[in-house]
Structures are given as C-alpha cells and as structure tokens.
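A short write-up of the structure that comes next.
Heads up, one of the protein chains got dropped from this complex, but the rest are sitting where they should.
As written, the chains take the letters A and B, and residue 1 is the first residue of each chain.
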Amino acid sequence: MATIGVLLTGGPFQYEHWETAVDIGDAALAKGHKVKYFFYLDGVYNPVSYQTFPDLDVMPKDRVQELVAKGAEIIACGICVNARGLQGGKDYVEGANVGGLPDFAEIVGECDRLVTL
Amino acid sequence: MSNLYLVDQPYGGNGVNLAVQDSDAVVVLIQDGVYLDVSGLSGAGRTVYAVKRDVERRGLESRVPSTVKRIGFDELVDLIEANKVVNFA
Partner (left out) sequence: MGQKHVLITFNRVPYGSIFYTEGLRAAVGVTSGIDEHTVDLLYLGDGVNFCLKDVDRTDSARYLTTLAAQDVNLKAEKEALQDRNIAESELADDVEVVSRSQALELICKADVTIDF
C-alpha cells in the first residue's frame, strides 16, 4: 500500500479541483492507501463548516469530513488560513487541522506519490 | 515506472510539450485538460488517458479521440500508485 500526498490549492465554489482531489482520495482510501492532504492558498476554504449553497446537496466540507472519517489526514496552511480571516481554522469541520509548511515538508518526505491540484 | 503527467488547463500544455519528448511518458487529462489537443502525444506514441466523468460532463464523448482511454478514479489511483506523478494540474 502506498502513501499518497495531495497538495490542494483550489478553493470551493469557484473551481472544481477540490472535487478531483477528494475523488482521488476516496478511491485511494477504498484501496487501502494512506492519503495525506495539505490545503494551501484558497484550498484552506474547503473545510469551513458553515458552507451553504442552494444548488449543492453535499458541500465540500462534507466531503472533507467523510475523508477524515475514512482515515485521511488533513492539514491546512496556517498562514493561508489566517490571511483569509479564518482565525486559526476555528470553524473547521472536526479532524481538519491547521499546521504549516513544515507539515507539508513532512508529507513530501513520507509520501510515495504527490498529486497537486 | 513511467512518468505520469497529470494535465489540466490553463498550463497543461507545458506538460504536454514535455511529454511529447519524454519516451517514458503516460498522460492523464483531468478537468479542462480534456480540451487539449493530444494529436502530438498520440503521434509520438504516448498513451493518453482522460477522466471519463470530465469528458462526459463537457459533452466531449465524440470529440475526444477514441485513442484516448477513458478511466475512472479507481484506475487513476492505480496509475498514480504505479508511476511517478508529474503535476501540471
């Protein structure tokens, strides 16, 4: 089994990279791989728990939470989080953590493959 | 282990240019990457895949050449596991 790192810079509700990132993670977890995400730049908007949007039944944050429940590790860049006024990720869904680039460096060290979206 | 180019727009063309020269390249078109002209890749003998859902949603089933193999996320993960990922997405 492999460890797959995913660097996600795409935010929700404007671009759809987050969806590809989540779908890859879902498929990888189902195969028994480890998946570790680092959310960078607008990617840090994905785990915000107060997301609402009339056209979507399942919000990006719901998919993030499902990934966590299936064993994915999720770390968001703290500088990016605070730059966007997300205040240390206080409104993040359970299991989405705030860290920093050293965490990303660690993911780079641990992963067998890195996908960036 | 081949080089697996994950290619999207707007700058996936940079990856395509490299993959054309890379005899060890396999290319996967994701999201808007399915709009890219892959004739150069096919002409150079490269295997090209596209995420099936991304092709279908955009109504490109008849426009993306049949030589481009449609894959789901299950197969994409197998390709990611088996190759070195070269990111252009």
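The criterion applied here is as follows: a residue touches a chain if its C-beta (ideal position, glycine included) is under 8 Å from a C-beta of that chain, and two chains touch if they have at least 3 such contacts.
Fair warning: this is a prediction, and the values are worked out from it, not measured in the lab.
Only one of B:V48, B:I71 or B:V85 touches the absent chain when the whole complex is considered: B:V85.
As for the chain not pictured, it touches chain A at residues 5, 7, 9, 40-41, 100-102, 104-106, 108-111, 113-114, 116.
Hidden from this view is one chain, which touches chain B at 3, 10-11, 13-14, 17-18, 21-22, 24, 84-89.
Here is the rule we use: only the chains that are shown with their structure count from here on.
Interface of chain A with chain B (complex): residues 2, 4, 16-17, 20, 23-24, 26-28, 30-31, 33, 112-117.
Chain B meets chain A in the complex at residues 6, 8, 30-31, 51, 72-74, 76-78, 80-81, 84-85, 87, 89.
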